[in-house]
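Take a look at chain A:
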Amino acid sequence: MKKLFLCTCNKTLNKWLDYARIEKEMGSTFDAIHIHDALCLEEGLTFLDSEVSAEDSVVIGACTSQIIGAPMSKRLKCEHISYVPLREQVAWVHKDDQKGASSKASVLLHDAAIQVDYMDPQTIVETDIEKKVLIIGGCIAGLKAASDLLKLGVEVMLLEPSEWSRKSYEEMNQFMAESSNLKDAIRDLVLSSKKAKTVRGKITELSGNAGLYQISLKHDSGKEESNLVGSIIVATNAEHSPPPIAKMCRYGKSDRTLLITELPTLIAKQAAKDTKTIFVAVDPSHQLSTVEGSYLLRTITQASEKGNTVILAHSDISTKDENLYRAARKAGVIFVRGSLEKVKDSKKGMVCRLENTLESQVREFTVDYLVLQTQLKPSRSTGQLANVLGLELDQNGFIKTRYSKMKPVQTSKRGIFFAGSAKTTWWPWLFNQSRRDVI
Partner candidate 1 sequence: MSKPRTYTYFPGCMIPYRLPHFELTAREVLKKFNVELETHSEHSCCPEPTTFTGVDFEAWVTIAARNVAVSESTGNETVALCSGCFHTLAVANHMVQEDEELKKRINKRLKKSGLEITGKHTIKNILHVLHKDIGLDVIKKQVTNPLTSLKIAPHYGCHLVRPLEATHMDHAENPQWMDDVIRTTGAEIAEIEDKMACCGAPIMPSGEDKALTITASRLDQIKASGADAIVVVCPTCYTQLETQQAKVADKFETEYNIPVLYLGELLAFSMGMTDIVTANQRRFHRVKLGALLEKIGGTP
Partner candidate 2 sequence: MVKQETMLDLEFRSWLLEQPEGETLLRCYQCGRCTSACPVAEIEPSFNPRLFLQKILIGDKSIAENQLVWNCLTCEQCEVRCPEHVKIPHILILAKVRGLMAGNVPLAALDRARTIISEGRSLSVSSPMLKTRTKMGLPDLGTPSMDQIVAMLADIGIVGKLENVKSVYGDAEDE
């Protein structure tokens, strides 16, 4: 039975709420509605004892969940309870408007009625928790998670893509920090996550609940095994993919066109006097994330400091560190705000045409190289993985956060978390909720 209890709170809530109207509007939503004064006092609690049975779903509209929540939870026999803080969310904010207050109360109570239907049964987390975490890696975040969990004394199994090596970590993550810092960080992480059991292969099946998941693994060697883990952390990498303008820019067809991720290698090989003109283009449809922006700025600064003439066609420049932008300008990078419209591969070089919107004028640049800003997309394995694990994806194909603000690392499934670029969070945060669920 779905029951609604409305507390009049020392007969003060009547001042703000039209209880008769609320009762009428809630009539079809609940099986029973009781209005009672001072539910939090002994007399009120006794009343609840007599009215509520273990199978009921209960909505309580009262003062605030802080005051009423604790005594109720201890007392009530049922599992599905939702508190609607009427005093706090209605009476306090709609002081002079009984009509508005009552309408809002109805909406909140109605929401709560739906919510109790959707509540996970409270007993779902296994009490017999497996103190072991599976990290599905591919990213520096996976290593960081492994390293942290090991420090906490948690057993870790690190599932890595087949072809992975330390060098891949460096290459795949070079956009995150300056290369020397990154190398050091990776070296430390590899060292401190040594105790993790590393498996090369993929996960084929998942069953069970948070705290006790059963997973089936298929090793690259063909071997299959089944394991119990308490929690899973998805730390698959994001991939740099060519932007939509790549085709127009003859990427893959011309030697003069490359991706920004390939630029550092080109510069490293360059002889001191052999300077080039390099046109770097950001796809206009792509809003740069701060991490992409910082990487772009660092890379073009290096290219420019080596004596190359670097032109950047861009829209909004995003970075967490304004000084990176300052450094790029100081290094002499030529910033042109506009989007590449036409590219011609000529003998003299790539002819890049665009309108510089800051002077409303079309400009043509003939350059030695055309470099394209990549777009970070979820790694190809992410979708497949989400399918096996039963996780929801967001519109861009990244793993969906349960609650982006307060639970930025929880997936839609309890006991499964993510770290790093599996969702474009940029630093390998490990979130100790995992530990809480595991231990």
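Definition applied: a contact is a pair of C-beta atoms (placed from the backbone, for glycine too) under 8 Å apart; a residue touches a chain by one contact, two chains touch by 3 or more; residues count from 1.
The candidates came about this way: all candidates are chains of the complex that A comes from, given by their letters.
Only a predicted model underlies this, so the values are computations on that prediction, with no experimental measurement involved.
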Touch assignment for chain A within the complex, options 1 or 2: 2
Candidate 2 contact footprint on chain A (complex, rising order): 277, 309, 311, 325-326, 329-330, 332, 334-337, 355-356, 358-366
